[in-house]
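Here the complex is missing a single protein chain, while all its other protein chains stay put.
Read from first to last, the chains carry the letters A and B; within each, the first residue is number 1.
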Amino acid sequence: MMRAHPIPVRRFAATGSLVMLWAWPVILVLAYVLPFAGVTLWSVTRPEFGFENYVRIFTGADFQAIFLRTFWVCLLSTAITIPIAYLLAYYWVMGGARRSRLIEICIFIPFWISVLVRAFGWVVILRNNGLASDVTNALGFGELSTGRNVWSVITGMVHFMVPFAVLPMASVMRKIDRRVLLAALGLGCRPLGVFWRIYLPMSLPGVCSALAMTFIFSLGFFVTPMILGGGRVVMTAESVFVQMFQTANWGLGAALGVVLLVVVFAILWLSQRVMRIEQLMSR
Amino acid sequence: MQRAIIEPNPTSPADSKAASAAMSGSLPMQHPNSVAAEVRSLCKTYNAGTPRAHEALKDVNLSIRANEFFTLLGPSGCGKTTLLRILGGFEMLTSGVCRIFGEDVSRLPPEARPVNTVFQQYALFPHMTVRRNIAFGLEMLGKPKAEVERTVDRMLDLVHMREYADRRPDTMSGGQRQRVALARALAPQPKLLLLDEPLSALDLKLRQKMRLELKSLQRETGITFVFVTHDQEEALAMSDRVAVISNGRLQQVGTPEDIYEQPQSRFVADFIGESNLVEARVARCIGGEAALDVEGFGQVHAPVAQRVEVGQKVWLSIRPERLVLGAGHSDGQATASIADRTYLGNAVEYHLRAGEHALTARSPRGGLRGRQDFAPGDAVSLGFEPGSIKVLLS
Partner (left out) sequence: MFGKSRLGGVLAGAAGLFLLLPLVAVIPFSFTPKRFLSMPDGEYSLRHYLAIFDPDTWLASIGTSTLVALLSSVIATALATAFGIGIWLRRPASGRLLIGLVLLPIIVPPVTSAVALYFLLAQIGLLDTIPGLVLSHVVMIVPFSVIAILSALSRLDRNLELAARNLGATQLQSIFRVILPNIRFGLFAAWFVSLVMSWEESSVTLFVSGVNVITLPKRIWDNLRLDLDPAVAAISVIMILATTLVILFRKSEA
């Protein structure tokens, strides 16, 4: 005697989980991937058919300045973010219970707070006549001219990126077997040597993914730079916003979006290749 | 050279017939109702059609009788678990037929089969109490509430877990979880109970206790048990019949005695217990007895059940405990020298070198008369207990 009616049962087994699996991917393709194809179409049809927008992007002096600025600002923010994040990740993972908990709180409170609030905090500190100026005034250095410049933007971006960069590093560090470190100590390596020769190389994969992630995130980010730069430090992502909504140049904005995406995927592809090469060499 | 004395073949004809029938699939089933499960020409290939294709089961034919304790035995990765999963419906077979009590279930999902399973790590539902775990299968059958609770109580008593009824699985020991898993699987009164290495997570003492409990549970309930294990001792101790599987193929099916005493292949001889395996060539064969040449060793005589040709290459198998060592050497006997001696508590094991061959002998220490102790370097003569040499063709 069979217990259930096999036919409807099988139908769900075959189609039910299939529907569950494919529901979101299909919606995503319709609501996201296809529209992106539409955006790409915009970039070659608005204002008229042709590659004019791309030509402008790659030859216009204004855009070259923007690209150059984007590159340098993102590179600098990444270069500052990584060591800070490494330090925090290290003490989060390896520090004593108390310190580790404190650092965790320092990482996760900003992590969960709106990027706007965080940028606002920096506005309060860095604007002309802001808190930072008060401090330098009190110390007798005079007025600090910090408002709305590249350094404000970099400060805000670093502050935004650090918690994100900590996570991949910490997850790699957590997997490092502490007995390996003890073994190195036991073999007569000095503590600092253990760090440079054992710990750092073992935590490098986390650094690499943090590096790629930080750079990619900073490329596509426009909220913090727009608030802290106040239109004086225009980068690629911000210029997309400007083209779309301030000059209503949809085709140009779309083309910039496409270029940005291509760059991000190129970096991803490259970083994965680098990691693969690294794995090959370590074997 | 001491002669191996010919004994009547100890295999009971009925068993070997059933075994060979099960293996070849050539005989029609005489009483279909007495067959609990059977597979015919069963093949299972994972990742079929890809470069990673892997044949887990190759042309398996097997009949499991109603009310028996049947064990699938083999090393890990041999396909025994795959076979169990096909019986349970967790895995679709690639070709062949799988029948349970005469009904073709090859395409049925697990929930539509009258089969329950005790999983290796028990797979108890962590979010439910013991009682709800056991009730789950009954609720799925749509049994009335009162009956569910009655059956659950009976099951709790059966496995002596009454006082744990309201505990969660994660607060219990391995042995207790094991019992709950059994009760959960038995509650819906399946026609077939599949057990996937259920004892492997327990420690030795508990494992031995659970063997007895499982065996008596099977007798009490009268449900057909299909038990998967890689532990040959477990298989021999509990089963009515054992199927030895290796490399996706069925090697031999029979009672534990059958499998141990009459191995039909080198694999079975070696996997079940220990065996000394020696290559030999057939010199003569007259009336079921063969004279066999062993290189550097002389000639031995042993019964052969199958047809052999003169000059054919065969293997001889002899259990270490049936190898008899004598002091010194007398004419006409095979000799060996003791390479190493290992004290095992209830026995002493000798590692021997005899020409090209490395052999192992085991003797209960000081127990039997004429069994003396030897030290490494001693020369000894080799004797065989009557009927102890098995001739294997593959």
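The working rule: a contact is a pair of C-beta atoms (placed from the backbone, for glycine too) under 8 Å apart; a residue touches a chain by one contact, two chains touch by 3 or more.
Just so it is clear, the structure is predicted and the values come from calculations on it, not from any experiment.
Only one of the listed residues, A:Phe63, A:Phe120 or A:Trp151, touches the absent chain: A:Phe120. Only one of A:Val194, A:Ala210 or A:Val234 touches the absent chain when the whole complex is considered: A:Val194. Touching the omitted chain from chain A are residues 3-4, 9, 12-13, 16-25, 27-29, 31-36, 38-39, 42, 84, 87-88, 90-91, 94-95, 99, 101-110, 112-125, 131, 134, 159, 162-163, 178, 181, 185, 191-192, 194-195, 199, 216, 219-223, 226-227, 237, 240-241, 244-245, 253-254, 257-258, 260-261, 264, 268. Those residues of chain B that touch the chain absent from the view are 88-90, 109-111, 115-117, 119-121, 123-127, 136-137, 140-141, 184-185, 188.
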